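Input: one structure, supplied below.
Shown here: the complex without one of its protein chains, the others still in place.
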Amino acid sequence: MNLRAVLLVVDMQNGFCGLGGTFDKFGFNIAPYREIITRLRNLIDRMRQFGVPVYYSKAIREKSGLDCIDKVHRIIPESRRERIEKMPLCIRGTWDSDVIDELQPHPDDHIVEKRRDSVFQDTEFDLWLKASRADTVIFCGIDTYICVESSVRDAFNKGYDVILLEDCVASRNPRHHETTLEQVAEAFGMVVSADELMRRVERKELIFLGE
Amino acid sequence: MNLRAVLLVVDMQNGFCGLGGTFDKFGFNIAPYREIITRLRNLIDRMRQFGVPVYYSKAIREKSGLDCIDKVHRIIPESRRERIEKMPLCIRGTWDSDVIDELQPHPDDHIVEKRRDSVFQDTEFDLWLKASRADTVIFCGIDTYICVESSVRDAFNKGYDVILLEDCVASRNPRHHETTLEQVAEAFGMVVSADELMRRVERKELIFLGE
Amino acid sequence: MNLRAVLLVVDMQNGFCGLGGTFDKFGFNIAPYREIITRLRNLIDRMRQFGVPVYYSKAIREKSGLDCIDKVHRIIPESRRERIEKMPLCIRGTWDSDVIDELQPHPDDHIVEKRRDSVFQDTEFDLWLKASRADTVIFCGIDTYICVESSVRDAFNKGYDVILLEDCVASRNPRHHETTLEQVAEAFGMVVSADELMRRVERKELIFLGE
Partner (left out) sequence: MNLRAVLLVVDMQNGFCGLGGTFDKFGFNIAPYREIITRLRNLIDRMRQFGVPVYYSKAIREKSGLDCIDKVHRIIPESRRERIEKMPLCIRGTWDSDVIDELQPHPDDHIVEKRRDSVFQDTEFDLWLKASRADTVIFCGIDTYICVESSVRDAFNKGYDVILLEDCVASRNPRHHETTLEQVAEAFGMVVSADELMRRVERKELIFLGE
């Protein structure tokens, strides 16, 4: 199967998974996020060797609070309320919003700034994929059941084939992490490990066409 | 809390949950879907008494196959492949695509025909909600973890408050059903039973403003 | 140049250009609209012979007034105010909203119901084009400077190549009609007559690939 694939690295920002970032300072358990960093570093390098374009999504908030969800929502779920009240998270232009040092984008990589969960919502991501004739998005990053899953659902429903790398996504909620893997396999795409993806590429079951 | 709410009844069509509909004929276990019908009937009536507008979403496919997912996807997850191969499901203009008799829309209700999982994708739903100044969507219907959950994620991220009625949604996968309820409560909205919703309305904790 | 083209016939409905339709009854000059009907009839037949899929857009309003622009706008331009006040125009399910008899769609044609000016806004048109791998939209119909032009602008900006048939579009405002032709040629696409399009196809300068 010939694929015009891109790799999407979701939200690996200091605020969420950097040592000294907002989540870390606030005492959240970021260990599950940090556990995949080395694997992601390795994955990104291999993808570049295959000529697969690398995209990074970044969740960005305005310092003014303009796009904070409490501007439009009154029913705010617990996990989000906590963040709003206590943390100025991933504010545009700050270190907190940068991709972590270990995964620093190359000059040729693409950055997509997003305001909500899905990388497709109110961003140029779809336009860029169409411009490069991409038909497949390979997903890795965090958090499995929020931003990764919402982006996966959108990718599939917009007509892109989905490959989710099960050992390159992470969640602070291990049970939801597992459910997302199951649901994606059942209803939205292919779920494999990074090594299994590479094996299929080596066996030429999957062939990455150049950009 | 004052709410300009609408009720959305997701995909309660003959093809999915009608006796003699496509899923039923194909031997799928539609019992979980049928179990909520009476509760939905009751819910819809009560919502109408409160002056809450009632919307129905209908998943529609073209007879020509134009919008079948195999036109754009090569990586097709198992649960969808099976349907494509064996079933002409909810074809536009057929009985199979109609809302089940038990929940027949009134002339004043609104029908939203959708092509993909989310009721917000490529439909006029958002436009209609804005026209009626709605700020809250109350969700019921099927299937909890596919079309309901994708619609809930979109509703929240587009700025609508979400109320998911835990005993008025159903899935053929009980475990995924439970996970969706948990995830929505944590990250996307309020999860209550229909009776609990009514109690909060009676206690005036929630007040439905007219259309 | 190989084109995967579709023909889009914009808003040729009884309400706008039918004898006895709303505009006609209201005393609007629908002569410019009716003048292109024979040419459109001819065009559609020839396109079908080339295997070019034929799409019709229909402007639809709800009887309830739910999607009337006065629900959301306070600054309503004159040409629209007049319609709102005096005419229940192209209400869903009525003869007024049907495509005129002379151009009746075939069973294999596709109908796109739209609520606003552009055929791309809140409709499945883009999804259908992607499913059929279309890359070019050939525009004809009415009104040149409103719904046709807004659809052309969206088509171009979404990445579709645009062909506007200058003698198969019409406006009640002849000057705006001319300006649209000029602007599209300068900034959005190719502007040719139907005959010129056919000549280019015969000379194989343009080649229509099958659906």
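Lettered A, B and C in written order, each chain numbered from 1.
Operating definition for what follows: a contact is a pair of C-beta atoms (placed from the backbone, for glycine too) under 8 Å apart; a residue touches a chain by one contact, two chains touch by 3 or more.
The shown structure was predicted, so the numbers you read here are calculated from the model rather than taken from an experiment.
*Asks:* Pick out which of C:D11, C:D24, C:D96 or C:D117 touches the chain that's been left out of the picture.
*Replies:* Of all options in C:D11, C:D24, C:D96 or C:D117, contact with the hidden chain holds for C:D117.
*Asks:* Looking beyond the chains shown, say which of A:M1, A:A131 or A:I207 touches the absent one.
*Replies:* A:A131
*Asks:* Go through chain A and note every residue touching the omitted chain.
*Replies:* Spelled out for chain A, the touching residues are 62, 64, 66-68, 71-72, 108, 110, 115-116, 122-124, 126-128, 130-132.
*Asks:* Could you pull out which residues of chain C are in touch with the chain that's been left out?
*Replies:* With respect to the unshown chain, the touching residues of chain C are 1, 72-75, 77-80, 116-118, 121, 135-136, 145-146, 150, 153, 156-157, 159, 161-163, 173, 175-176, 179, 182-190.
Just so it is clear, only the chains that are shown with their structure count from here on.
*Asks:* Averaging only over C-alpha atoms, locate the centres of chain A and chain C and give their separation in whole Å.
*Replies:* Using C-alpha averages as centres, the distance is 40 Å.
*Asks:* Between chain A and chain B, what is the separation of their C-alpha centroids in Å?
*Replies:* Measuring from centre to centre gives 28 Å for this pair.
*Asks:* Counting only residues that touch at least 2 other chains, which ones in chain B make the list?
*Replies:* 72, 116, in rising order.
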